[in-house]
Structure formats: C-alpha cells, structure tokens
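Note that one protein chain of the assembly has been removed; the remaining protein chains are unaltered in position.
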Amino acid sequence: MDFATIMQYVGWPLIKIVILLIPVFTVVAYMVWFERRLLAFFQSRLGPNRVGPLGLIQPIADGLKLFLKEDLVPLNSRPFLFKIAPIFAFFPAFVGFAIVSWALPWVTPSGKVHPFVVADVDLGILFVLAISSLSIFGIILAGWSSGSKYPLFGSLRSASQMLAYEVPLTLSVVAVVLLAGSFRLSDIVAAQQKMGWYYLFPGILAFGVYLVSAVAETNRVPFDLPEGESEIIGFHTEYSGMRFAWYFVGEYANVTLISVLGTTLFLGGYDIPFVNDATLYAAHPWLASILGVGVFAAKAALFAVFFIWIRATWPRYRYDQLLKIGWVVLLPIALANLVVVALLKLWLLR
Amino acid sequence: MNGVARFVKMVTFWELLKGMAITSRFLAKPKVTELYPDVRPVLPYRTKGRLHVEIGTCISCRMCEKACPEGCIKVFQPSKEVFKTDKRPVEFYLSQEHCLHCGLCVDACPTGSIHHSQEFEMAVYNPDDLLFDKETLPYDLDLKHFRWNWIENAPVKK
Amino acid sequence: MTAEQQAEKVSPLREIMETREVELNLGPQHPATHGVYRALVKLDGERVLGMESIIGYLHRGIEKWAEYRNWTQATPIFDRLDYVGAVLNCHGYVGAVEKLLGVEVPKKAQYIRVVLDELQRIASHLVWLGTHGLDIGAQSVLFYAIREREAIMDLFEAMLGQRLLPNAYPIGGVRFDFPKGWVEVCRRLLDVLPQRIDEYEGLLTGNRIWRQRTIGVGVISAKDAIALSLSGPTLRGSGVNFDVRKAIPYSSYEDFDFEIPLGQNGDVFDRYLCRVREMRQSLRIIRQALDGMPEGELRGKVSKIIRPPAGEAYFTIEAAKGQLGFYIVSDGGDKPYRVHVKSPSFVNLQGIETMCKGNLIADVVAVIGSLDIVLGEVDR
Partner (left out) sequence: MTILWILLAAFIAACALGVVLSRSPITSAISLLVGFVGVGVLYLCLKAEFVAAVQVFVYAGGIMVLYVIGVMFTDSEALRLNRQTHMQAWPAFFLVLLLFLWMGHKLYHAEYKAVPSAITIAVATSPEDEARTKQALEAKAALARDTNPRQVSVALFSDYLYPFEAASVLLTVAVLGGIFLAKKEV
C-alpha cells in the first residue's frame, strides 16, 4: 500500500472527520445557549447574558463546571453499565453527521473533487436511521443500571416512545426516498434541485409526520416524557458531572442532526432558494459551496427555532396519549401518505 | 356543519398555532428581567428594609423591645441619674438575623426613632455581621442609589 | 375490572410471571409536589393503585408559636402559613381577634382590606397557574404569570412595605391609607390584567394538549367533595356553590357585586377554569372597591395592649385556596390561650387519594397542581 491509498482510505476521512466534528461540537454547545436565550426571549426574560458578551461564553462555563464536578456512581447501580450507558446515548448522534452532505463539492484547480461530506454512502439515510436506533440503549441502560425507580420509569417510557415513533419517522423518510429514488443524501438534494421545488410540497404530509416524530425522537416538549421533569425526573436522575453532560450533549446533537436531516429531506438541503445553483456553480464553484453551507445552516436553524418555539408554548402529553398518537394517528397517516406519494411518483413526477 | 367545523379545527391545529402566536408576540417586546447589580432597583418609600435607629431621639422606653415578636432588639437604659438629663440608650443591640421586617417596633415607637430604611442588601459572610450595635445601627442613606418610585410617597410619619 | 378481581383471576401466565406493584415515593423532594410533600404511591406500571399522603416535613409549630407571643406579636407569623397568600392569612387572624374583642373595623379599612385581599388572591392564583402549567409542561405560562404577580407585589411593596410577607393589617383596621398615586397604578394594572388572563387562556384553555391532560382527570363528585369538606375552588370545581364571601360575608363583601364561578365535572380542568374565572371576578371586586372607597377612619378603637376578654371566637374567610378559619381562645391574658387554624390546603389535600386512584402518575402531578396546596399551610 502506498501513501496515496492510505491517504484515500484513512487520511482524508480522518481529516474530514476532525474538520466536521469541531463545528458540530461548537454548534451543539451553542444550541444550548441559543435555546436558553430564545426560550427566555419568548418568556419575556433575557436568559444567560452574564458570561461574556451576550452570554456567549456560557456554554464553555457550563461545560467546565460539569467537567469539574464529582462523578457519582450510586450504591445500588450496576457500575459497568452505568458508566458505559452515556456513550450509547452520545455517539450515534455524532456518527449520523458523517453522511450529511453539506454543500456542492469543491473542485480544486487540478481537477480533484472534494465532496463536502465525510462518507457519501449509498444508503445514507438508512445508515443514520439504523445508527440512531441504537441511541435508545443509552437511555434504557441508564434507567436500568441506576438502580433507582425514577430513571427506570423514564427509560421504560422512552423505550416505548422511541419504538412507537421510529416507525412513522422511517415511513415519512421512505416517502422522500421514493420521490428521490435514492437513499443518498446528495442525490436527494440533487433530485429536489432537478425537480424545481422542495419535497416539502409534494410530501407535506410526510413533512408533518417527520416533524412530530422528530420531536418525539429527540425527547423534546411536548413529547419529553422520558425526562418529564415535573413527573418523573428522568432517566438521568442519578447522573452527575460529565456523564450527565454526555446525555445533554447527545440530546442537543440529536436535535441538530434531526434538523439537518429534515432540511436535507424536505427543504432542499444546500440548495440556494431563488437561485439557479447549477449556473452559479459553473461560474463560481467556491462561492456556491460556501453559500450552500450558509443556506443549509440557516434552514436547519429554522427547524431548531421551531423546536424551541413549541417548547416555549405547549404543555406536555401524557404517556398513554403519546403512544396513542404514535400508533393510531401518525402511523396510518404515514402509511396513507406513502401510498399517495407512490401514486404521485407513478403518474405525475415521472 | 358543527361537526365539519370541529373536524377542520382538529386537523388545522388552530388553537396550537394561536398559542405559538401568543408566545411569539413576546419575542420582540421589552423584557422584564431586572439587571440588578448594574441597574439599582427603585424602591418605594414604605419599603421595610434594615431597621434604622436614630439614637439621638431615642428615649430608651423599650417599647420596641417589647413589641418585637422575635426578641431581636435589646435596649440598655442609662442609669437613673443620667436618664433624667440624657435619655439616650447606653447600648442598643439589634439582631438583623432574626428580624421579620414586620414593622411592629416602628408601630410601637413613640418618638419615631426606629424605622425601616431602604437598605436591602443584607447578605453577609459571617452571621455575626448581622448583629448591630449603637455605633453600627445608623447609616447614611446613599440617596444616589434610590430614586423615588413611580408611586409618590405618603407624608412622612412624625 | 378492579384490581382485586384481577388479582383473584389467576391465569397460568400470571402464575409463572408473577408481577409486583411498585411503591414510589413521590417527594418529599420532587419538583411537582409544590414543597416538601411526600406521597407514597402504589403503582401498577404507571397506574396508581393506592396513594398515601405523608406530611409534616415543613412543620414549624406556628400554632404553638403564637401561644408564646402576645396578640399583636402573633400577627406576622401567620403570614407564613400560606406564603403565597400572606395578606389573606393575616386578615383571617386579625379578623378573629377583632371578633373576640368586639371591635368595629371602620368601613374604609374594610374596603382597603378587600382591595388588598383580592390583589393577594390574584397573586396567589397566578402562582398557582404558573406552577400548575409548569407541572403539565407549559413553561411560558409560569414566566408570564410571575411577571404579572410581580406587578402586584410591587403594589404591595408600595402599600405595605414588603412584597411576600407584609404583615398587612394591625388589629382593628389598616396601618396606612393608599400612598399617593397607588390607586392610579392599581387601576392601570386592572386594565392590563384581563388581557393577560386572556393570554393565559389562549395558551392553555383551548389548547388540545392541555384539554387532553386535564379533562376527565382527577374527578371528584360533589358528594365526595362535601363529605371530605373540601373548600374553595377545589370544591366549586365540583359544582358546589359555596364561597365564604357570599355565604358568611365579612369585611363588607356583601357590598360588592360578583359571581362565584362553578365547575360541573369536578375534574382538573374545571378547577382550573374556576380559578381563572375567579381572577376576573376579583378584578371586578377591586374595581368596585376602589370606586366606592368611603372616607373615614383607618383604625377602630383598639388599646395599645390588647387583652381580649376570656372566651373563644371562630372567624373564617375565603382565602385563595379555600375556607381559612381561625379558632382562637383567650383566657383574658395578653397572650392567646390557643390558636387553631383550619387551613384549606390541609383539608383539600385529603381529596387527593379519591382523585388519583386509577389514574396515571402524570395525572397525580396534574391533580396536585389543581389542588393548589401550599405546604406551609398543610403542616403549619
């Protein structure tokens, strides 16, 4: 094996991963700040504004504080599982970012193509769904290994919730896959660009289902039952310090991932609205790529704002009502939508 | 017809969107958070802050001591000979630690020597710092911190 | 099928897979118990089979405390019963002593007391609304409600000198008249508050999630409610028309024109609606009291040292949580022989088992919120 091969299979991916992870970590940390500020603004408060200008250093201060706290392991717990559970919650969210394609590829003057994605795999979206289905173990194991009743209830709730909502989520994604004819995220974006409008419109039902089940998958209000602060304190009741922080970071990474995926699937990803991307790309490839990333981030931020907005507004559902919505309302809608989209695909959008 | 209207309402999430409209209305409105150490609060005249005693007008009658439900005031009268000419107390102890800020001592005082000041920052590191004596009890009202409030105050009690 | 019948019917599967009930300690440190209240909940999955209230974590011996102070000195401590409705508690105690003394409170003082009482009732209901909303997951309502309560607290501070525990009334009347400008600010608040209450209702009343969470949850029938001697909005939510302000008018409440909002089903939603409507009625009362404010003395004829004649008196008012009664006994001395408080939270808390049985844990939280208990008053 020569150097070029090693670089191709090991070097470049690693560099890409590092380049990707630094912004993703930053974004996830600042999601917390953004949520707290925006939530406060909705509630006619100011939110954290003391640490640094506009409170911008708050996430770092929080992280530092959590890092320095004592790592408690309860006496009743199963220490091994208790310690590894946060990893399960943490890593799937970050692995998912690997397949997101952020912009049109860069072409170097020598003609080499550098796609804006760590691994543009064939089955991108399926890969994300498969990996994210593992994140549930973080919650279940945390609840069970804590050796305490509240976390146990939290994990039980979250398990049934995630099972109930993964099905409609997948079905809504499948509708998009049907429309695009590919699992690859860059293909899905390309198909939307080719079609001329985003899948939000032919797949409006799928979009609705995706939104609702995304909120449920990320355990946020009004479906934040596993945490349900005022009822059962949550599956991470017994966690402290950095292990708790992993759950926290994992949750926000999930929110970011779900926003990013939703943008790609329904809002055209890095497609710049009202601009013909192909001509812009032909004229200024670098500009098109950078603008693409910006537009992508802006669209994903819309999702995040929506999540925070409903958190500021709506009460929480009850456990049984939540499952009922998942199985009785969303699942039939998603299935019917799948049929509709298939017929659309057959006759109208060939 | 009613059923149709109900169905339309059910699938359009009208009332949920209304709630979101209400929360979004506050997004641009001025915030109510008080930036306390930077912006000093404006306290009305009647605020019951730390007790302030004018030792000069005090006649050591011990009415406040008797009125206090927590027994946090101790007044030491001067000796009889001195009392005839100078009625000021030899020592006046006040434990702010136990004070309920109920204002009963102010009600009881015949000369108006004891009254609540507007000092409200009474956090200390050492509980002993909350024990005031004759020298430490009076304090200068730092007027630059306190503007009169939007409620103009009633005439000062005599 | 009841739990007993289910247990009797032994299926082969049940013999192999024997299930056990979970006993869960809800509290004493729990975000939804509104203080240090502990409920021992017996659960089948998430369904509540039985519930036992364990109280006493906030017991401060207030009643005993009062026996060691003289009659005047005892007033500030009763603020600490229901610490979000301090003015009302003070009114209860002071009224009882006045009844025993036979003091006539001047009309003006009575009206001022009505204004402050109703403001305090709104403030208390706002705290309840915020925390109840937060229990069920609606975050913003808490902050909006606290913001409006803050305005009322500012009014209290300007009028009485303190915000939370103002030691509002001396025995025999009120201390001061309203300060200059206070009435105008209060009127401005009265104009703003109905819109704000509309906003809360827009966030909650129509919201389908809120309705699903509250309608048909924690039901208590009118018969049960009377049998458990519940009072206040908790009783009126079940459709029983009993309000001390109408039934046994005190402090000139007979002068004012207001309605008693009633519920029908006795569920969480009805209790919620009762309280929200009660806030609007309180606004009406304050407006009438400010409009019809008589001139006159502020304080009745009370000697400086109070020595009520030997005997006993029972005085009851409608506090924010329900009927608050003070039973005082005097032996002719300058200290109370006995002060007994009939606190609404303590009595209302008895209904919780009836309301929660058969519901889910999430409903227990909603029910605790709808009872509007304050543990300072439960344990005293």
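Going in written order, the chains are labelled A, B and C, and every chain counts its residues from 1.
Convention: contacts are C-beta pairs under 8 Å (C-beta built on N, C-alpha and C of every residue); 3 or more make two chains touch, one makes a residue touch a chain.
Quick caveat: nothing in here was measured; it's all calculated off a predicted structure.
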Task: Options A:Ala130, A:Leu302 or A:Leu343, residue touching the unrepresented chain - done: A:Ala130
Open item on the list: So one chain is hidden, and I want to know which residue out of A:Ala98, A:Ile140, A:Ala175 or A:Ala190 touches that hidden chain in the complete assembly.
Closed with: A:Ile140
Task: Contact footprint on chain A, counting only the chain that is left out - done: 78, 81, 121-123, 126-127, 129-131, 133-134, 136-137, 140-141, 144, 152, 155-156, 159, 162-163, 166, 182-183
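Here is the rule we go by: only the chains that are shown with their structure count from here on.
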- [ ] Sort out for me whether B-C or A-B is joined by the greater number of C-beta contact pairs.
- [x] B-C
TODO: Identify all positions of chain B at which a residue touches two or more other chains, and write them in rising order.
DONE: 16, 19, 22-23, 26, 32
Open item on the list: Residues touching two or more other chains, restricted to chain C: which are they?
Closed with: 140, 144, 147, 203, 207, 209
Task: chain C - residues contacting chain B, complex - done: 69, 72-77, 140, 144, 147, 150, 154, 157-162, 165, 167, 170, 175-177, 179-182, 185, 199, 202-203, 206-209, 304
Task: chain C contact footprint on chain A (complex, rising order) - done: 39, 42-45, 149-150, 153, 221-222, 224-225, 228-233, 311-321
Task: chain B to chain C touching residues, read off their complex - done: 10, 13, 15-16, 18-19, 22-23, 26, 32, 43-48, 67-69, 100-104, 107-108, 116, 149-154
